[in-house]
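What follows is a short report on a single structure.
In this view, the complex is presented without one of its protein chains, the others remaining in place.
So, chain A:
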Amino acid sequence: MNLYGVKAIYLFELSRLRRTLLQSIASPVISTSLYFVVFGAAIGSRMTEIDGVSYGAFIIPGLIMLMLLNESISNASFGIYMPRFTGTIYEVLSAPVSPAEIVIGYVGAAATKSVILGLLILLTARLFVVYDIAHPVWMLAFLTLTAVTFSLFGFIIGVWADGFEKLQIIPMMIVTPLAFLGGSFYSINMLPPVWQTVTLFNPVVYLISGFRWSFYGVADVHIGISLAMTLVFLAVCLAIVWWIFRTGYKLKD
């Protein structure tokens, strides 16, 4: 195992976070604050409690997930797309690092950023709402697992994309709608029965439900199923990444 190689990629990628500190951290924190002002304070005060949780507190896990998915994908996809775009990928491809080490470096850095961001949003939320975390270890586990899974997904998009538009299109057209419709702002039990069934095909439902369970001990779906679905998605992403390196897809001629 080339640990120096993994460390080099990881630190180099994280240095981008330091360089772009303002947009990496400030913009998600600001937009989350806006959500809290609008949904938490303004609208939330007129909403009834959901499963015994105030509306302001109820949306925290959903909001963090929404940001986590988008940030993981954009960080990881950008991280691998840029070297492809500028051509500096030659160095990584010619270095004595295995595909697994390349992925650990890039995806690890992207996931680290997302987890830091998720925790920052959690702190920001404290300024607006009072909340408890029933299962802090599970909360961290879900946060990390989701960050890793979606950073892998972002890595795949970054390898697949052959233009900046394509980098944007999947997060915008697929992930954001799925996150909004996955129960970020409501419990899926509030939907008519037919839509509840349809919603169960949305993978993000399981992420948000599991994450919310770690906060308040209540969930739309059983925690075991949430965890299993997250792991399935992780396995699918890993399989695709394995295939990418096996075939050299868009990385090697």
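Rule of thumb we're sticking to: a residue touches a chain if its C-beta (ideal position, glycine included) is under 8 Å from a C-beta of that chain, and two chains touch if they have at least 3 such contacts; residues count from 1.
Going forward, contacts and distances are computed from a predicted model.
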Problem set entry | Candidate names "aspartate carbamoyltransferase", "Gluconate 2-dehydrogenase subunit 3 family protein", "Unannotated protein" or "ABC transporter domain-containing protein"; UniProt protein name, chain not shown | "ABC transporter domain-containing protein"
For this session: Quickly run down the residues of chain A that touch the omitted chain.
Result: 2, 4-5, 7-9, 11-12, 15-16, 19, 83, 86-88, 90-98, 248, 252-253
